[in-house]
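What follows is one structure encoded as structure tokens, with my remarks underneath.
Excluded from the complex is one protein chain; the other protein chains are retained at their positions.
Right after this comes chain A.
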């Protein structure tokens, strides 16, 4: 369904059509479909926020929440910032948008434990977004993947939201990590993260000019 709609929507985003408020109902429906089917189309969602920016009376808080939550599922990309820049300050401080802004803030700071505690107190907020929690786990795995060579088994489980052993095994398998006793081997980082040396290079032209004047 989302796939099928992508084409129709793409034509609505071309040139000046993007600002046509008549397209809003279709675009809003598309947002709901994305939430339901775990699909994602940043450009279309930004167009919705743009239409709200131009037509404040059409502002729909439930659609906006979905767009913001979907933006979180696309971390580590900075989609959430892009959305935030298109909203008015007043809108961002409304319930429950302010809750989502808070979630974004702690995710960006990688304080995952606080995130998990908070998300358990807000079960309704993310309910409409299929696969929300796993998307966040993907982001956490991304951060772990770029940070660690080896990490403690229990720490990893904790970061992923105190997942049980079998779930943890699934994530480890998904990313091709290896269990080694109470440690998990992530990847051989010293191949990528090396000290760089930048040495001075003098090109021929600049020396040539000096040599010429030495004659």
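To be clear about the criterion, a residue touches a chain if its C-beta (ideal position, glycine included) is under 8 Å from a C-beta of that chain, and two chains touch if they have at least 3 such contacts; residues count from 1.
One rule holds in what follows: contacts and distances are computed from a predicted model.
K.L.:
Given that one chain of this complex has been left out, which of "Trafficking protein particle complex subunit 2-like protein", "Eukaryotic translation initiation factor 3 subunit L", "cysteine desulfurase" or "Exosome complex component RRP41" is its protein name according to UniProt?
P.N.:
"Eukaryotic translation initiation factor 3 subunit L"
K.L.:
Please identify which residue in A:42, A:97, A:122 or A:163 touches the non-displayed chain.
P.N.:
Of these options, the touching residue for the absent chain is A:42.
K.L.:
Contact with the hidden chain only, please: which chain A residues?
P.N.:
Interface with the chain not displayed, on the chain A side: 15-16, 19, 42-43, 46, 50, 53-54, 56, 76-78, 81-82, 84-86, 88-89, 105, 108-113, 143-144, 146-152, 155, 183, 189-190, 193-200, 202, 206-207, 209-210, 213.
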